[in-house]
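Apart from one protein chain that is not included, each protein chain of the complex appears where it belongs.
Moving on to chain A:
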């Protein structure tokens, strides 16, 4: 069926895309294992690989990743829901849009990390600040994508909804939401990446509590380059995983967007 065509797309060009990282790792291994490249902060790939399993403080990375993912989920749920709601409100109600839209479009000009000093002064250095930061980092991508998706609902289909006398509710469920869904999907993808950067960034900047960001920060303070490298690798892997997961989920949710296929 239609959905198979898109959801079973391979991660585009994966084997070829792995060539450069693999070559770099081989080079790194060759340089460190032979001792050509050495120094107090130089570690080899085998040391790094062993860290999350064999090293006592290295094993704590799993708890850190778990804490970060939980924070990501909670913050994203709050921020994305609010962004979606704000986008729907602005996109569906002309008057509401005129009232709310300028405020939000001004706020979104604030660089993400510029919120941290504000948030810490309001909520302190605890969980509330971090969650709020993650929520903000997802709010704007979803708000913008939802608003944009609703703005571009084809006028021809709006006319159809009119002549069919669809109820307001049915107009929303059968026309506005599905029409905006591809755009909202792109918003979710951007929001997840932004949320992950936001989660780890907030942990790193604030520095206390559990989480991948604070874990990397403390490893850096102890000059544990092996742990820092593992942390950064895990950071990238989780980000890439979120990206592929959300892409696959969105392809499933919008099967009509897939290329023409036999019924």
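Simple rule for what comes next: a contact is a pair of C-beta atoms (placed from the backbone, for glycine too) under 8 Å apart; a residue touches a chain by one contact, two chains touch by 3 or more; residues count from 1.
By definition in this document, contacts and distances are computed from a predicted model.
With one chain of the assembly withheld, which option in "Thiamine biosynthesis protein ThiS", "sulfate adenylyltransferase", "ABC-type nitrate/sulfonate/bicarbonate transport system ATPase subunit" or "Fe-S-cluster-containing dehydrogenase component" matches that chain's UniProt protein name?
In UniProt, the chain that is not shown appears as "ABC-type nitrate/sulfonate/bicarbonate transport system ATPase subunit".
Taking the entire complex into account, which one of A:175, A:191, A:206 or A:251 touches the absent chain?
In the complete complex, the chain left out is touched by residue A:175.
Which of these touches the unseen chain: A:45, A:96, A:207 or A:255?
Counting the whole complex, the residue in contact with the absent chain is A:255.
Consider the whole complex, including the chain that is not shown, and state which of A:50, A:157 or A:172 touches that chain.
Within the whole complex, the residue contacting the unshown chain is A:157.
Against the chain that's been left off, what residues of chain A make contact? List them.
Looking at chain A, the ones touching the missing chain are residues 2, 156-157, 159-160, 162-167, 170, 174-175, 178-179, 181, 254-257, 260-263.
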